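Only one protein chain is missing; all other protein chains are in place.
Now for subunit A:
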Amino acid sequence: MSHESILIVGAGQAGMQIAVTLREDGYEGELTIVGEEPHGPYQRPPLSKAYLAGDADVESLELRSPSFYVERGIVVITDEKVEEISFEGPSADDRGVAVTSTGRELHFTGLALAPGSTPRRLPLPGADFGGVLYLRDLADADELKSRWSTAQNVVVVGGGFIGLEVAAGARKAGKTVTVLEAADRLIARAVSTETSEFFRQAHERRGTSVRLAAQLSQFVGDGDQVTGVQLADGEVIPADIVLVGIGVIARGELAEKLGLEVINGAIVVDEFARTSDHRVVASGDAVLLPHPLGGGTQVRLESVQNAVDQSRIAAASLLGKSERYRAVPWFWSDQADLKLQIAGLSTGYDQTVVRGNPDDEKFSVLYFREGRLIAIDTVNDAPDYMAVRRALGDGQTIDPATAADTSVKLKSLVIDA
């Protein structure tokens, strides 16, 4: 059916992109984005980088200016959470209604879910002490910043991207920083052992203490404020701030209310960003999707690239077009002066090739599955990153036997698969 009014739940990177693409693709009906935060759509990546360092203000985080939405007839409702949602029946022409936290009813003919994700909590004794913080939104970032200048000891729990970015920022600001990671290496879910080991050494070189296989027993405090983290062996690491970054949980609550297929909170979608009820599309951090580079498994991608590209597909599906999601995933993480860039999906790799010398803080790790290139991590090496991103996009590959040869540009080693 062609829609008269489309509702997008979630005013983040994905929700904004669905709205923008709908208008670019000629949709002229009513268009509403509703989000529970007090802000219109903004960028999250700087929250653990430039914003924390004081190099970006709230206005510079906005994804679009307020007048942009007005000019395009996109209604952005902020500070209201969608609590209930349903269709009046099962057929394609049935309308739906959402009810927000203020009791406002929003009627729609088309629906997109872009609720993002929420930090996984660490349920240890003392978790309620002030200063035990998470970082997902501006409110979290402001809380962290308000404690930042007076804090001397920063403990980061979880050696993933966000934790390591905050750790790098804290070291740069001269604080005493400890990273506690439960696994036996950093960023274990996303990168190879070579890249993990590089980041451990690089952070230690900059003065951060990295503890792997760390077992936490509790947060300790004074009054209602945290003063340290106690490990299983009894040792207490002093902390004025504890930043917990142990991953996120997709926000599938509304999808469940609609009876959609949800696995571990993540909304299951097909390659057209359609949920198990084809009237509803979903995109961004909250979805579990099939990807041609994923080696047949469903993946969840927590990245700006995915929020943008997959939302374009979702918008197309709402307008009755079938565009397949096949964009090459890419990601970046800035940790002090180290720029990590990742292209492709390393899921199921069976071989890695290190190109360059990690000790130079400029190198790449290429990932192969059955001899075929599937992904790359680069540290301070944008040309290698761009070469692989393009090669994967064009369905090309690199011979693992030649990949380590730094006497030639990686670009020149790209061959047809």
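Operating definition for what follows: a contact is a pair of C-beta atoms (placed from the backbone, for glycine too) under 8 Å apart; a residue touches a chain by one contact, two chains touch by 3 or more; residues count from 1.
Assume contacts and distances are computed from a predicted model.
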item	value
Name of the absent chain as recorded in UniProt (options "2Fe-2S ferredoxin", "Aspartate carbamoyltransferase", "Peptide ABC transporter ATP-binding protein" or "Tryptophan synthase alpha chain")	"2Fe-2S ferredoxin"
Options A:80, A:137, A:334 or A:377, residue touching the unrepresented chain	A:334
Contacting the left-out chain in the complete assembly, out of A:304, A:318, A:379 or A:398	A:304
Sole residue of A:38, A:73, A:259 or A:383 that reaches the chain not shown, by the stated touch rule	A:383
Residue of A:5, A:43 or A:78 touching the missing chain in the full complex	A:43
Residue numbers in subunit A that touch the chain omitted from display	24, 43, 45-46, 49, 59-60, 62-65, 67-68, 71-72, 304-305, 308, 330, 332, 334, 339, 341, 380-383, 385-387, 389-390, 411
